[in-house]
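Please read the structure below before turning to the comments.
In this view, the complex is presented without one of its protein chains, the others remaining in place.
Each chain gets a letter, A and B, in the order it is written, and its residues are counted from 1.
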Amino acid sequence: MDFAPVLDGFAVVLEPTNLLYCLIGVVVGMLVGVLPGLGPAATIAILLPITIGIEPVTAIIMLAGIFYGAQYGGTITSVLLKLPGEASSVVTVFDGHALARQGKAGTALGIAAIGSFIGGTVSIVALTFLAPLVAGFALDFGPPEYTALALLGILLVATVSGGSRLKAVIAACVGLLLATVGRDMFTGGERFTFGNLDLADGLDFVPIAMGLFGLGEILYNLEERHTAAAAPARIANVWPSRSDLKQSSGAIGRGSVLGFLLGILPGGGATLSSLAAYAVEKRRSKSPERFGNGAVEGVAGPETANNAAATSSFIPLLTLGIPANATMAVIYGALLVQGVNVGPRLVDDDPELFWGVVNSMYIGNILLLIMSIPLVGLFVRILRVRPAILAPITVLITLVGVYTVNNSVFDIVLVIVFGLLGYLMKKAGFDPGPLLLAFVLGSLLEDSLRRSLLIFDGDAFAFFTRPISGTLLAVFLLVVLYPVIRSALTRRRSAERPIDSKELV
Amino acid sequence: MTSAHDGAHTPGSPGGRTAAGASPQGGVDHVPSTLHDLEDAVHRLEAEAEHRPPPAGPATNLVVALLVVALGVAALVGSTELGAGSARTPGPGTWPLILGVLLVVLGIGLAVVARRTSDAERFSPATWSVLAGLATMVAFVAVIGFIGFEIPAALLCFVWLRFLGGEGWRTSVLVSLGVVIAFYLIFVAALSVPIPHLF
Partner (left out) sequence: MTTNHRVRRWATAGAGLTLALSLAACGGNVGGGSAEGEDFPGDEPITILVGQDAGGSTDLIARELAEGVSDELGVPVTVENKPGANGALAAQELAGEDADGHTLMVYNGSLAYITPLANEDAPDIADYEIVTGISLDDYVLVTAPDSGFSTVEDLAAAGRPITFGTTGVGTGSQLSQELLFAQADIDATAVPFDGGSPTLTAVLGGQVDVGSIQLGEALEQIEAGELDAIVTFAEERPSFLSDVPTAVEAGYDVPVQQSRAVFAPKDTPDEVLEALRSAFEVAFEDEGYQAFNEENALTANQVDGDEIRETWTSNLDEYRSVVEEFGIDLGGDQ
């Protein structure tokens, strides 16, 4: 492969502005990770308006920094306070906090930082080689392939998202329906606009993302969910000992590979990979009883895996234009708002952006490693800022910020409406993630489906006659049918385990 | 304002997990090994960290299911008006039609399992504070075109701090003023965003 664009990408990252935004992104990400409540998707959604005015590559470098920075930030609260700041750091609580109670918080944080760095780096290297390879197939991706890919992506995200699968699929359908509002590309006619000029253009992504994730979470947290902050554990020795490192080297290696692979899968991503890495470490261990009582591998594996996955989940986005999880959906939206054509041709058409973003992750990971340990004390102090003070400020940033995108008061109305929807969804047990992802992919899916049907002359079975779309659809059917098969098998094996509603879809 | 989750220790909270208080006993009682157990353990931890209110009753779940069905029916009606088209010549209504059918089917599925659903939360007295928060935002957007963003922003901030957040009077007033001044300096003075402003 040709390395010139890769090196040019480094030149892009090393521009002072980009370095600065990378640093800002990573620090904001760590902060967000530390503060329970707002996740990276919400933060990136809230910061979307800021990115409009800056160069696309700079904007995405910052947003990416927030994403992988948050993976590390979440670790700190998991270890010190037993409060996972991020879903992907939940398993870290098991052994991380146990270590902290033994006075080895520093060891846990140090191992997590090193593991995160290695996992992230392994993923970037693999991304560097894999992405152009995938882009080589770009021309084989026609409307049928995009139809299959978008379907599979939405289904996988709905399947592995938290909570009921049935509800996740419903949320996805609502997202797809919302995406049809506006002018129909094929006929130029308006759909579901009710004669409203503000809707003729379709619903804008930014207010939806900011409303569902940003305001929705703030309103949800308003309902007396303040957690009493426990006294943070003391940090004594910051650097892990040699024996700790030796003990966790295997876990870091396995975590890197596992995280990378799961991150690529749509719907995979950081949370799932950290769970899987923990399970793998425990099963492989000769002394599984140590897990939960401060096993270093129990921190190293998941932390490595979640960072590796955070990085590799950029692969489907940057090579195919398919976001693998909700956060990627928000970043996808940011790219669209910037006018970047995300898709298989991105790496050839806009190598500066592509390699700039990829290479910024090396720098970002180095920054994380350098800053994380000395800044731990600071972050612990930040935890004491009362959520009651942060909430109104975040609300105002959202309301004023969404206005600045299109200078439109209608967008403020939209963000409030979707904030209410986001709150009600959480209340009723719906995860808003699949809705947003489906909304982002909605027009791609519909347009591709209609183009495919035109090309196939109405023959829906022709999807299966093309190798790529056929394979993707076969996987799609497998995922749809798997829970049914599994529940049938479980029922036969043991009748005592009740089948919960989760397994009905 | 009274605390809402005094009754949060009821067994059978969302997802059938026990909403234990912040009892740190043993962190995780049994350490999970399979992915499935792990998921459960994770949910338990999350519930513990969040103090989730008790689950909603079957009636709420049924209402949610009916809303989904209603949305599906609306999509069906809308799609036939747009022209449903056919597989050979898909029209503007084809895709909404498919989605409408899916929503109706899935909504009915939701209604069927409504009695066994436990992941929805009951509305509590604290829900009023959510409504109050929402009202401040609605008021904000309603008046911003007439009197600019400064006064509504300060009032919103103040209401959130003093009444929703339970901060002291002094903190509330100072933070509200500080935030509005900072916003003015950033958005109006520095970025010259054309947001309606008074000064």
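Just so we're on the same page, contacts are C-beta pairs under 8 Å (C-beta built on N, C-alpha and C of every residue); 3 or more make two chains touch, one makes a residue touch a chain.
Quick caveat: nothing in here was measured; it's all calculated off a predicted structure.
Undergrad: Looking at A:7, A:133 or A:200, which makes contact with the chain not pictured?
TA: A:200
Undergrad: Which listed residue (A:103, A:189 or A:467) would be found touching the missing chain in the intact complex?
TA: Only one of A:103, A:189 or A:467 touches the chain omitted from view, namely A:189.
Undergrad: What residue numbers in chain A mark contact with the hidden partner chain?
TA: With respect to the unshown chain, the touching residues of chain A are 138-143, 182-190, 197, 200-202, 338-341, 343-345, 349, 447, 451, 454-455, 457.
FYI, only the chains that are shown with their structure count from here on.
Undergrad: Cα centroid separation between chain A and chain B, in whole Å?
TA: 19
Undergrad: Give every residue of chain A touching chain B within the complex, in rising order.
TA: Interface residues on the chain A side: 36, 53, 82-84, 87, 90-91, 93-94, 97-98, 162-164, 166-167, 169-170, 173-174, 176-177, 180, 184, 186-187, 189, 191-192, 215, 218-220, 222-225, 227-228, 230, 275-276, 278-279, 282-283, 288, 291-292, 386-389, 391-393, 395-396, 399-400, 403-404, 407, 409, 412-413, 416, 419-420, 423, 427-429, 446, 449-450, 453-454, 457-460, 500-501, 504-505.
Undergrad: Given the complex with chain A, which residues does chain B contribute to the contact?
TA: Its residues touching chain A are 3-5, 14, 22, 24, 27-28, 31-35, 38-39, 41-43, 45-46, 49-53, 56, 60-61, 64, 68, 71, 75, 78, 82, 86-92, 94-96, 99-100, 102-103, 106-107, 109-110, 113, 116-117, 119-121, 123-124, 126-127, 129-130, 133-134, 137-138, 140-141, 144-145, 149, 153, 156-157, 160-161, 164-167, 171, 175-176, 179, 183, 187, 191, 193-196.
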